[in-house]
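Reading through the structure tokens given below for one structure.
For this depiction, one protein chain was excluded, whereas all remaining protein chains were kept in their positions.
Up next, subunit A:
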């Protein structure tokens, strides 16, 4: 394995982690937004607060990891992607800023009125962020970011692959969040809340699954290089994703929430990995190969040191944090 490929794999592992953990946080905004009036939705909104409060900042750092790995490891492609995709990047960034700050503000808001305002901003921006990040992924995967300079400001991300990418990102985030929130409500013995979350998660999951597979048809025309990869090398992952997603739905339907979480994570991880494997060996599809886009070798080696350190310094406390938040004392309070 070359240095470039090793760094690209580490970078992409960050993309998968962000899609799963960050995605689940963003997705909870969907249920928050549609929870109804302040009175009716208060139980669910409290669950959302409780569920993502301790972890959202840590989950958010995966995005920083991706950006830093990208600009340090593959600087030229970062510069051209940022120049080309400035609009969706800025809109995603706006969502990130609004979501994080209004989430914190809502938690300590003095009145219901203020809490509703911050809550609406939090929930709305939780949906726009994955959408625009999805369009960015679609732009890269469909070969619309040039190797040098700036591509088209609009058509680079307003195209079938990008828009479907955005919808899939929102849908899979909401599905993941739904499975996790349902499991958490069940764990805390909240019967009515569990039942309502279960229904909505099933609906979101069915729609998202349908969109993912329907999306393959327009992508075949719009992004031929990616489509070749998806139907060739990445086909097993796409099939695995479909199976895992269907299993997750069945498990939610059967009220087996613990195992459903594992299947849901597997389904989303396989879709995202399918995209990565599908566009291999391209860094920017049809423009720059991973092998040709790397920065200085010494820097790439340095990044692998960072990845190794992350495994030692970051993963153990991260696992500890997740275990704490799932423990009985934290769930029942």
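Criterion: a residue touches a chain if its C-beta (ideal position, glycine included) is under 8 Å from a C-beta of that chain, and two chains touch if they have at least 3 such contacts; residues count from 1.
Note that contacts and distances are computed from a predicted model.
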| item | value |
| --- | --- |
| Name per UniProt, for the chain absent here [options: "Fumarate reductase iron-sulfur subunit", "FAD-binding protein", "Cytochrome ubiquinol oxidase subunit I" or "Ion-translocating oxidoreductase complex subunit E"] | "Cytochrome ubiquinol oxidase subunit I" |
| Touching residue (missing chain; options A:63, A:127, A:212 or A:249) | A:63 |
| Option from A:20, A:89, A:179 or A:277 whose C-beta touches the chain left out | A:89 |
| Contact residue for the chain not shown (choose from A:80, A:142 or A:273) | A:80 |
| Missing-chain contacts mapped onto subunit A | 38-39, 41-43, 45-46, 49-50, 53-55, 57-58, 60-61, 63-65, 67-69, 71-76, 78-83, 86, 89-90, 93-94, 96-112, 114-115, 118-119, 150, 188-193, 295-296, 298-300, 302-303, 306, 309-310, 313-314, 317-318, 320-321, 324-325, 329-330, 333 |
